[in-house]
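Let me begin by presenting the structure, written as structure tokens, before commenting on it.
Only one protein chain is missing; all other protein chains are in place.
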Amino acid sequence: MTVADAAAPARPPRRLARRFERYAPALILLLAAASYLGVVFGTGQTQYLTADNLIAILNRSIALGITAVGQTFVILVGSIDLSVANLISVAAVLASFIMKGEASMIVPAVIAVLGVGALVGLVNGLVITKLSVNPLIATLGMALLLQGALSANFNNFAGSVPDAWKLFAYGEIMGLPVGLVFLAVLALLAWFLLRRTRLGSDMYAVGGNRDAARFAGIKTDNVIIASHVLCSLAAATAGLYLAARLGSGAPWIGRDGVYDLESIAVVVIGGTVLAGGRGGVLGTMAGVMIFSLIDSVFNVAGVDAFAKQVLRGVIIVAAVALYAARSKRFAA
Amino acid sequence: MSAADGTAREARRFRLPAINPVWFILAALIAAIAIENANFLAPIGYMNFLKRAAPLAILAAGQVYVIVSGGFDLSVGSLITLTVVGSSMLTNNDPAATYWVIPLMLAMGAVVGLVNGLVVSVLRVPSLIATLGMMITLNGLAFLWSGGAPRGYLPETFRFFGRVNLLDVPLVNILPVALLVMIGVGTLLTLLMHRTAYGKLLHAVGDNPRAAFLAGVPVARVRVTAFVISSLSAVVAGILLGGFAGVSTDVGAGYELQAITAAVIGGAQLLGGRGTVPAAMAGALTLNAIFTLLNFLGLPKPVRDVVQGLILIAAVALATLRRRRAGR
Partner (left out) sequence: MSVFAMEGITKAFPGVKALSDVSFACAAGEVHALVGENGAGKSTLMKILSGVYQPDAGRVVLGGETVRFRHPVDAIAAGVSVIHQEFSLLPDRTVAQNIFLGREPSRRGIVDERAMERDTARILKSFTGEHGISPQSLVGDLSIAAQQMVEIAKAVSVDAKVLVFDEPTAALDEAECEILFAIVEDLARKGIAIVYITHRMREVTRLADRVTVLKDGEIAARFDDVPEPQAIVAAMVGRDIGEFYPPPAEPEEIGGPLLVVEDGGNARLKNIALTLRAGEIVGLAGVQGAGRTALAAALFGAEPFTQGRVSLAGARVDIASPRAAIAAGIVMLPGDRKAEGLVLMQSVRDNAMLAARAAGRMLSGIARTPFGTQREIDALLKAVDVRAGSFDQEIATLSGGNQQKAILARWLALKPRVLLFVEPTRGVDVNAKAGIYRAMRELARGGSAILMVSSDLPEVLGVADRVLVMQAGRIVSERPRGTSEADIMHDATGEAHRVAA
């Protein structure tokens, strides 16, 4: 028994804290929505209060959303992936390079990009589990590898995507942007995987208590590898989306979007704990909406682009602090 | 079993390699460079090498404080950028401005380190997130300050530290000022880490923060100090880089990972408790030697990133393997 363990009288406050954590993403989302409304009314720009505009707000965060769904898996198992931003760049460049504006090359390009994504995730997972390399370092190293490989071959927009592929970003299904529908479907699939399948259950177990999972006969290495493959596949998909959106892939789009940090921040704000084992993809979606709303607040308020970047950095750290400050563990 | 047996066994297990392998690797690489390019052995050759490596060596010496404390500092690259951009904005071509701009930059670095440290130790944000957030923020500030396109040059008085070589120095003929700065900072940080109570407490905090707290160590103060030292080292590195690299908004990009890689090559243990300043600096020289060698071999620059990524992973994997062999 250690000094820190919970004695009986300490239970009720802990339970309360757990309740708070369960609803915190919803509360922050409400707060973000309220501040959006506040800015809109405060500046008298009520034209921003339409359903179309709401969809437009969300539509700006599709790539982040797709990446964050993947990041949710790795964080749930207690790992992390810092290579997503560079993988997004690789995916976008590779897609437009292979497609070269030809609709007939869409299928080969998508297969190639997803193949690269799966391979990157597999290597990340293998390095982390079989070589016992700290996930931060393993994925940082992978980020460097990808960046080097990319800039060795490309230094500007490469190729272009055909109009058919641009539908991914600009098409509509029943009045909704294709990208948004895709993200919603992806989130639902992820939710189903986490809530209803053996693999999902194993992910929670591995992140919650790796020894307990191992004692229960779960092959923890395989679960971690699987989550990394899913994460990298999601990042590759985000790259495919960005290629559609920009019409062509460039080696800097992943870095510029700061998708590594932002996807982690979105997951954490959505209530998934960095240590793993608790959280889920619905929270992550709430996190994405929070970020989009904050972005829109800046836009409506007319904040300078660079100042916006500064504020984003501050807000990310503050949001993580909101969750972290209450944990009694020593952070590193 | 008897106590005597135990002592003998324990004594055997203690005999671990005493010399850090980074020194052998560095020596081998320098030999390779010398074979590849004989000019390297002339003072101008190796002095230029040391001059180019000085900013990274200083950065690694600061970074190893944060790594030993159990964290990462990813904000140093953007702090270098901010230092260079900020200095060029503030000096505004006035040579006399250098004397107040440098102290001001150091003060700014101290504030950045203080904020990093407080966010990590008081708000308990993982240092990775805290310093990545700081990185975005500082990059944004650098753009904001310079309006996106930095203008102007740094005055010669400012560039003195990074660019000037002292000539007619006995023995070596030329002596870059940057090397003197590197030796000075390196000595100072080595003494602080390995010859003071602070260094011992820092190792304890990184190894087992709970035990350190329960032994009365002021954990937060020790941690914050480590972040301040790292940030100050970044400002010094920025001053040197501003001297010979010139002003741009990506001058510091990538340095944070190089600094971490250098510390890891030097045997610093991620997540805390083990690491030395001289070995981290040797790690920085090693990394630079590898880059130099790649250059001589005619490999394009992007290969650097790939190689650095592989080294980073390999160094950590090897360290893990060695620890497991040693039974810890």
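The chains carry the letters A and B, assigned in the order they are written, with residues numbered from 1 in each.
Assume contacts are C-beta pairs under 8 Å (C-beta built on N, C-alpha and C of every residue); 3 or more make two chains touch, one makes a residue touch a chain.
Given the structure is predicted, the values throughout are model-derived calculations rather than measurements.
> Among the options B:199, B:283 or B:302, which residue touches the chain absent from this view?
Answer from the full complex: B:199 touches the omitted chain.
> Which residue, A:24, A:57 or A:218, contacts the hidden chain when the whole complex is considered?
Of the candidates A:24, A:57 or A:218, A:218 is in touch with the missing chain.
> So that we can see where the missing chain sits, which residues of chain B does it touch?
Touching the missing chain: residues 1, 3, 6-11, 13-14, 192, 194-201, 203-204, 207-208, 210-218, 221-222, 225, 269, 273-274, 327-328.
> Where does chain A touch the missing chain, residue by residue?
Residues of chain A in contact with the hidden chain: 1-3, 5, 7-11, 13-15, 18, 196-199, 201-202, 204-205, 208-209, 211-218, 277-278.
Operating definition for what follows: only the chains that are shown with their structure count from here on.
> Per the centroid of Cα atoms for each chain, what is the distance between chain A and chain B, given in Å?
30
> Touching residues of chain A toward chain B in the complex: what are they?
3-4, 80, 127, 131-134, 136-138, 140-145, 147-152, 258, 260-261, 264-265, 268, 274, 304, 306-310, 312-314, 316-317, 320-321, 324-325, 327, 329-332
> In the complex, go through chain B and note every residue touching chain A.
Residues in contact with chain A: 69-72, 119-130, 132-141, 143-144, 148, 206, 209-210, 213-214, 219, 257, 260, 264, 270-272, 300-310, 312-313, 316-317, 320-321, 324.
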